[in-house]
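Excluded from the complex is one protein chain; the other protein chains are retained at their positions.
This part shows chain A:
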Amino acid sequence: MENLEDLKMMAEQWSNQGIEYLQKIPQDQLYAAVGVLLFTTVLLLLSIRLVRRTKSNTVLLSGLSGSGKTVLFYQLRDGSSHQGTVTSMEPNEGTFVLHSENAKKGKVKPVHLVDVPGHSRLRPKLEEFLPQAAAIVFVVDALEFLPNCRAASEYLYDILTNANVVKKKIPVLLCCNKTDKLTAHTKEFIRKQMEKEIEKLRASRSAVSTADIANDYTIGIEGEVFSFSHCCNKVTVAEASGLNGETVQVQDFIREYIKP
């Protein structure tokens, strides 16, 4: 009992001292101090929330020159490829809601779509955009597939072994374009061919050295024939036709990774 009373008395003393102390400080300083404290806490909370919230909504359209990326870009954006395209010299960027989803009600998150030129001289541009990518669509010309198979597989190999892609496990969609034409190959055929070519690349590139400056990582499992299921990031295959506007599979892929 005594202890309690002692404590109570001490507490009272302290509180009196505190109040006296506070009253000694001029009012303005007090208000200023409190204001600054509040401000910084608010700022801190906001920044924490922002940092946690930013999830990239960038989708890259890449592939060889002439595979139909720019047509696909405009299809996804406007629903038509307008008057045609020529070889792109610069990337096409846009943040928008996919054209087919314009009709949807409710809040749909816009997608930041980037069409990177496929010309080999402009290859470094892809590296600028890779760090911010959430998903990659690799467009392949299903019509003229075999003559370009090697170049396409090298490009895909470079993407799959890029440090950003491996570390963040960015999903890749292998999109076979121009499937509206009669002589276009099927997606299964294309998938198998690409796997075979990448297998060959794997053999020749890893034979070069462990410290090859060209590729950061190697993919696939040692001793087994390469298959897309060996990649740590998800690789799927789809078909599309840029000219006809059949881009459903691509849109599904985009929506899967850019949550509305």
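Convention: contacts are C-beta pairs under 8 Å (C-beta built on N, C-alpha and C of every residue); 3 or more make two chains touch, one makes a residue touch a chain; residues count from 1.
The rule is short, and it goes like this: contacts and distances are computed from a predicted model.
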| item | value |
| --- | --- |
| Missing subunit (named according to UniProt) among the choices "General transcription factor IIH subunit", "SRP54-type proteins GTP-binding domain-containing protein", "Protein YIPF1" or "GPI transamidase component PIG-T" | "SRP54-type proteins GTP-binding domain-containing protein" |
| Hidden partner chain, touching residue among A:N57, A:T70, A:T161 or A:T179 | A:T70 |
| Listed residues A:V59, A:V139 or A:L201, member touching the removed chain | A:L201 |
| Residue numbers in chain A that touch the chain omitted from display | 65-66, 70, 74, 78, 82-92, 115, 117, 119-124, 150-151, 154, 200-201, 203-205, 207-209, 211-213 |
